[in-house]
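Every protein chain but one is kept in place in this view of the complex.
Moving on, here comes chain A:
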Amino acid sequence: MALLDVEDLSVTFARRGQRTVRAVDGVSFSVDAGEVVGLVGESGCGKSVTSLAIMGLLPKQPGLQVAGKAVFDGTDLLQIDERSRRDIRGRDVAMIFQDPLSSLNPVVPIGLQVTEVLTRHRGMRGEAASKEAAQLLDRVGIPDPKRRLKEYPHQLSGGMRQRALIAMAVACQPRLLIADEPTTALDVTIQAQILELLKDLVRDSGTALVMITHDLGVVAGMCDTINVLYGGRVVETARRRPLFRQPRHPYTVGLLGSVPRLDAGRGERLNPIPGSVRDLLPWPDGCAFAPRCDRRVDACLGEPPELVLTHDGRSYRCVNPAPLPGLTSGDEVRAAVPGQATPGSVPAQAVPDEPPAVPGLAAAPSEEETP
C-alpha cells in the first residue's frame, strides 16, 4: 500500500457575493515509501493548495471546503481532529516552504526554532536538545552549527536559511516530506546545492518526498514519478523518463516545449503556451486546458475527459493525446491491452530510443533512474 494516497481531493473557497473558486478539483495521486514524487504545474494550478490541504494548514476561513481523502499510513488526514493532526505534523509528515526568510520567525533564534520541534515530538530539552539541533544543522551542511544556533534568521544567508528550515523538517525523521517550491526563492547556484541536499537526505533516510515545483529542471533531476497539474486536476502521471520522452497530454507537451533550449538557433523564439492559466474552462464543461490547446477537437468540450490508464502505468486525461512516435492511435489501443506488460515496466515498443519528443530535455532524464 502506498504511504500517502490522495484521492479525489478538492478544495473550494466560497465567498459571499463572489463566484466560488475551485482551487483543487479532484486531485488524486499516491506516494510510496521512499519515493520522490513531483507535482508540476504553472502558478495557480493548485499545487500549493493541495499540499496545504494535506497538511491541514489552509487558513481557516468561512467558506473553505476540503473534500476527498488523503490517507497517510492508513489514517485519513482530512478526517482526524486537530489534536492528532498536530501530533502527525512535524513528526511523520513535515514540510519545507518556498521563501526561507519569511518562513522563519525573525525574532526567535535558529536554535530554538529547531529545538522546539525536538521538544514537541521527541521530548528533548535543554542540553540534549541543543546538541541534537547542532547535529541536525551540521547534517544539512551549516558550518559552525553551535554558533549558528544562537543567531537569528536575518544573520544567515538565503541558502543557510533554507538549510535551517530543512533541518527543522527532518528533525524527527518524518516518513513523508513535502517540499513546496523549495528552491524558487534562491540563487541558481544555491538551488542546485539545496536539491543535492534534499536528494541526499531522502536517499539516506528513506523518507518519501513530494516535490512541488513549476521548474521542470527540478523534477528532471529528482523525481521518480511526476504528476502534472492543470486547473486543479492531475492531467498526466508518468515515471520520469517516459514523461520527458513522450509527453502525452498536450499541456505537458507545451510545458516541455516552453523550456528555453541551448541548442536552439539564435533568434529562434521561445514556445510559450498561448493564453494564461486563468483562461480555464470549468472541468464539468470539458477539458480545462481546451481554450489554450492546439490539439483541441470537438470531443474536448461538453464533459470532462476520462482518465486514460495505459499499460505502462501512465495515465493522462485527454481525448486527443499527443501521438507516440511510430504508433497510430489504433496500435496504441492494442498495445494497451492489460497483461501484455508488467505494471511499472516499460515495454520496448512504447519507448523507442530515438527521437525523444523534446530533444532539449533529453539529457537529464536519460540518466539512470535514482532509487
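As a convention for this text, contacts are C-beta pairs under 8 Å (C-beta built on N, C-alpha and C of every residue); 3 or more make two chains touch, one makes a residue touch a chain; residues count from 1.
Note that contacts and distances are computed from a predicted model.
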- Among "TusE/DsrC/DsvC family sulfurtransferase", "ABC transporter permease", "HEAT repeat domain-containing protein" or "Secreted protein", the omitted chain is listed in UniProt as "ABC transporter permease"
- Message: Which candidate, A:S43, A:Q65, A:N105 or A:S157, sits in contact with the chain we can't see?
- Response: A:N105
- Query: Touching the left-out chain: which of A:V21, A:L57, A:A128 or A:L270?
  - Reply: A:L57
- Candidate in contact with the missing chain, chosen from A:L77, A:V117 or A:I273: A:V117
- Touching residue (missing chain; options A:A94, A:L198, A:V218 or A:I273): A:A94
- Hidden partner sits against chain A at residues 55, 57, 59, 62, 85-91, 94-95, 97, 99, 102-109, 112, 116-117, 120-121, 152, 154, 165, 168
